[in-house]
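With one protein chain held back, the other chains of the complex are shown just where they sit.
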Amino acid sequence: MTNDFKKKKSQKEQTFGDVMRSQGVSRRSFLKFCAATASMMAMSPAMIPKIAHALENARRPSVIWLSFQECTGCTESLTRAHTATIESLIFDHISLDYHHTLQAAAGHAAEEAREAAMEENYGKYLLVVDGSIPMGNPGYSTIAGISNYDMLMETAKGAAAIIAVGTCATYGGIPHANPNPTGAVSVNDLIKDKPIINVPGCPPIPVVITGVLTHFLTFGTIPELDHLGRPKVFYGQSIHDRCYRRPFYDKGLFAETFDDEGAKKGWCLYKLGCKGPTTYNACATTKWNNGTSWPIEAGHPCLGCSEPDFWDGGGFYKSLSMPTENITQTAIYTAAGAVAAGVAIGAMNKSKKNSAIAAHDKTTIDDLEK
Amino acid sequence: MSEIEFLNWVRGPGFQIAVIIFIAGIIIRFAEILMLGRKANLAEPKGSEMSGGLHTIVSRSFPDKSTFQRSTFTVVAGYLFHIGLFVTIFLFAPHILMFKDIFGFGWPSLPTPVVDAMAVVTIIALLAVLAHRMSDTVLKFITTKEDYLVWMLTILPLVTGYMAFHRIGMTAPTLLALHILSVELLLVVFPFTKLMHGFTFALSRWYNGAISGYRGVQS
Amino acid sequence: MSERIVVDPITRIEGHLRIEAQMDGNKIDKAYSSGTMVRGIETIMKGRDPRDAWAFAQRICGVCTLVHGLASIRSVENALDYKIPKNADLIRNLMSGAQYIHDHVMHFYHLHALDWVDVVSALSADPKATSELAQSLSNYPKSSPGYFADMKKKLKGFVESGQLGIFAKAYWGHPAYKLPPEANLMAVSHYLEALSWQRDVARLHTIFGGKNPHPNFVVGGVPCAIDLNSDSAINMKKLSQVQDIINQMKMFVDQVYVPDTLAIAGFYKDWTTRGEGLGNFLTFGDFPSNGMDDVSGFMIPPGAILNRDLSTIHDVDMNAADEIKEYISHSWYDYENGGKEAGLHPYDGETNLNYTGPKPPYDHLDVDQSYSWLKSPRWKGNAMEVGPLARVLMLYATGHDQTKELVNMTLNKLDVPVEALFSTLGRTAARTLETKIFADQMQGWYDDLIINIKAGETKTFNEVLWEPSSWPKSAKGVGFMEAPRGGLAHYIVIEDETIKNYQAVVPSTWNAGPRDGNGQPGAYEAALEDNHTLHDVKQPVEILRTIHSFDPCLACAVHLTDPDGEEIIKVKVK
Partner (left out) sequence: MSSSSVVQFNIQVSADLTQNVKPLLHEIKHALDNLIETGQTTIIDLRSIPLAPGEEDHILKTLGLGEVQAKLDALGLSEIIETQYAGVWVVTHYNDENHIISRFIEITTMPEILSSQTEDIMAAYSRLAITLQDDQEKN
């Protein structure tokens, strides 16, 4: 028994390089794998030797994935990852020890799996969260009778780092949208004492999820983050700045509707409400589903789904330069009110003027000399 | 407040507040001006008030030769920034979309690079105007704090707009929000400062011309 | 008192589902199904632009990632009487059909299979015998002894690493697993094959909608323009990609999914006599050939079947005030009008959060009171089952040739009577059969699209009612469809160019909802109460089998709306 345990332990200590070698993977194959990994992590090809070195010595981390107020779109997205496929992720890269949608065990056994993973890897496991956490009432979302808040706090305690996947976990997302009926909040609203990587998007691009996981596996650290906690390599540039339709924006050529001449020729979608100018994400370069296409290529304006509060941005088909409220109505009401006010003030002024004129007669040289 | 929340605020409630103050201010100012009234002219009319008035509205938009010679700089720089403001505000595609949203109709835009260049010209003209104001002793003497404020609020939308377009210095949502906010500040002070001339210029010019027209003289 | 067992979380589903089963010895006496998560999307949608509604509605579920978006735009189009071009309907059919094929295959292999397939047992399989088994079932090319040897090696290395990951703590070795090791190895191999296959076929959504999950839609048509001469529109290159994907779909369904289902089912024939459920079935109809107004052109006909009586198809009226109603007797909501006992038609529906369940952490729900975030929808007072079985029965009952052929083939092959359809296994088989029907139908829609384009008809969007200023002051409509998990209907009330009320009546509320005021259970509950004996109450794999046969998808099922535009929910919003 003890021997068995030791044997298991030593296998767990195996590095990624060991695993690859034991599977008979040649060095050349390993280099190719590293090149693909660098590309996936949006790193410069100059980093390939460094990645190779780091991966040689990387260990397969335990990953616990918690799903709260979510739609499972993030998990679905993960399964669409072409580079570092879900299979290779599950078998080679990480040990996905708890994941509602994918794990075989259910009920008590599932919860046991989570507890076992936490205990065995305390301080070392990676916690992935999708979905927001309702603070309005603990009964708004429970798993195994435990509120989302309690489960998050309990599981976060022993995590090395937390990856908040999807806009709900990173910013509260759709449950947080006005009027936020369940009091939904994001992970970093609740947890302040752990490194948190935000991977927003509704859902995030699959290779961005796997890229962040792989980065952690490779270097054991979190990537460089921007002011919203997003990895800069993927969220460093706006959709607009990297959009292949940008030259049309610069020339002032816009699609006016969804199948006019401009739409067919791939002109800029700004007038149809594109949020590309204020949205930071990697869609324009990585595209979706193994480079097949992406929303703007398919003719639909960017919704801005990787930005906080994008649901409350005043309408997906309203251009960024348009006010979000009904200004026409405001203007009409204001004008009506102001005419009345203006007349009143004008009348007051007029009576002032008249009384001044009336008072004028009585002005004497003495008055002026005062 | 996140930057997108900030942007949503300036595009929503912020813009609404600004528009309310702007429209109410303008109307009240006009009401004040119009209701103060003019003394009835008892003299026999020797010409048309209307044609005289309309004439000056147009004619005074062009400087006469002597004014031009006397203060070439003021005229040129003044024209440049006024035309520049017109072009950047009214002929830039995203702006036209905003007007379309409010008025229900739009008009053709100029190519973006033209507007971009015009913005630079306008900023330079405004800077030159300020430099002139500060270097000319007389001008400097008669300049009030309001003048500086108005100058500041006029150039701010141009600078923030230029920065937002070229994404200089900050993230795109913040820059766009700052640009819109600067426009809102301008809208708020507009009716209560000399900026009001943007509306009253026609009225005052018409008034001058109408007097001359009534008297049957060329204004 | 007899034991109450709890399965929470029910894994390998979408969303948060809890099952409590009151045991009578080892037999399930009463079962209770509870949705344990609420978000309030319908409230969030109020006051917004109806053209934006699809994006919000779509986020109801990321697994049925397309259906709520489609139902939503249909509701707006129905309210405004907004006609869409023929091409848009065809593209929507292609996208929706792709959703079925993608979703059903993923459900079978990744969510359902592990209830029937023992991963650990696969380790003792003989690759050569596995190869022979696979080749006897189909001519799928990946079936050589070497292929299965590689798979076995990979699996072995994984198990020996000591980190079982997603396969940890499952009920491996449970006597209810009856497949021989070779069948297990084949199924596990196909589990992995299907993961890679689904990635490819999901690209159909990406081509037309820009991404998957959550492809883009647009009220009035589809966002993608067609222009064979443009790089930036649907052109020949993209269309041929679509054709390739359709071929890939058909190949996998014909050569892997259908043979696997039949082969696995052969070992579990005892599951054709349990898990029946209600015996009442409902479809709303979908896949128009001539627009949504022409019901006769639907590929799936609408209708209701009561008490297994396939000879009578009852008409269903989505708008009739006395047909579809939702009840909340056992749901954590309150009705302003009518209290806990009333049933409301979706147009008049209201839902006010009122959590009265036990304070978490809790062990058991109080099932005499409210116990779920799901409501209980009823059709003319009847609890109904929706989904693949309902559709296959409807097609079968209305004389759809291919369906009859496929159903009879399956029954013959398994050597079971037609009643076997009304069971856990029947439900799972129906899902496979309809996938085959859709996979074949995809080619037809694609061909029609090509014919249209060749004839110079490239319109994909109708701009005539795009501007909200062209709309009537008030309008209401229903957008219905057949989602992979069953009939789906979105009800919208539009006033002053914004959403006044929005209500989604979704498949999982029909199937997973709690009891109504008359004690009539929902479909999950009824199915679990039908002849379920647990071998080991600590390892209730039997519950998983029947629940998974419905393909649960819970996020959609929780409501929150209120018809008066009043803010009734008093939640402290941070």
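The letters A, B and C name the chains in turn, as written, and every chain counts its residues from 1.
Please note the rule applied: contacts are C-beta pairs under 8 Å (C-beta built on N, C-alpha and C of every residue); 3 or more make two chains touch, one makes a residue touch a chain.
The structure presented is a predicted model; accordingly, all values stated were derived computationally and were not measured.
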item: Partners of the unshown chain among those that are drawn; value: A, C
item: Selected residue (touches chain absent from view) among A:E76, A:D259, A:E297 or A:D312; value: A:E297
item: Full-complex contact with the absent chain, from A:A36, A:M153, A:A336 or A:A356; value: A:A36
item: Contact footprint on chain C, counting only the chain that is left out; value: 196, 200, 231-232
item: Residues of chain A (touch criterion as defined above) contacting the omitted chain; value: 25-29, 31-33, 35-36, 38-40, 42, 44-46, 48, 82-83, 85, 242-247, 265-266, 284-286, 290-291, 293, 297
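Note that only the chains that are shown with their structure count from here on.
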item: Gap in Å, rounded to a whole number, between the CA centres of chain B and chain A; value: 41
item: Cα-centroid distance, chain B relative to chain C, in whole angstrom; value: 59
item: Chain A and chain C, separation of their C-alpha mean positions in angstrom; value: 27
item: Per-residue multi-chain contacts in chain A, two or more chains; value: 318
item: Interface hub residues of chain C, defined as touching at least two other chains; value: none
item: Chain A - residues contacting chain B, complex; value: 171, 227-228, 238, 240-241, 249-252, 254, 270-271, 277-278, 280, 304, 307-310, 312-314, 318-325, 327-328, 330-331, 334-335, 337-339, 341-343, 345-347, 349-350, 353
item: Interface residues, chain A side, partner chain C - complex; value: 8-9, 11-12, 14, 19, 22-23, 60, 62, 67-77, 79-82, 85-87, 90-91, 94-97, 99-113, 116, 134-147, 150, 173-175, 177-185, 189, 202-203, 245, 257-259, 263-266, 283, 288-290, 292-300, 303, 311, 315-318
item: Of all residues in chain C, those that touch chain A in their complex; value: 6-16, 18, 36-41, 43-44, 48-49, 51-52, 55-56, 59-63, 65, 106, 110-111, 114, 119, 154, 157-158, 160-171, 192, 195-196, 198-199, 202-203, 205-216, 218, 220-227, 230-233, 238, 241, 332, 353, 355, 357-363, 458-461, 463, 466, 538-540, 544, 555, 560, 567, 569, 571-574
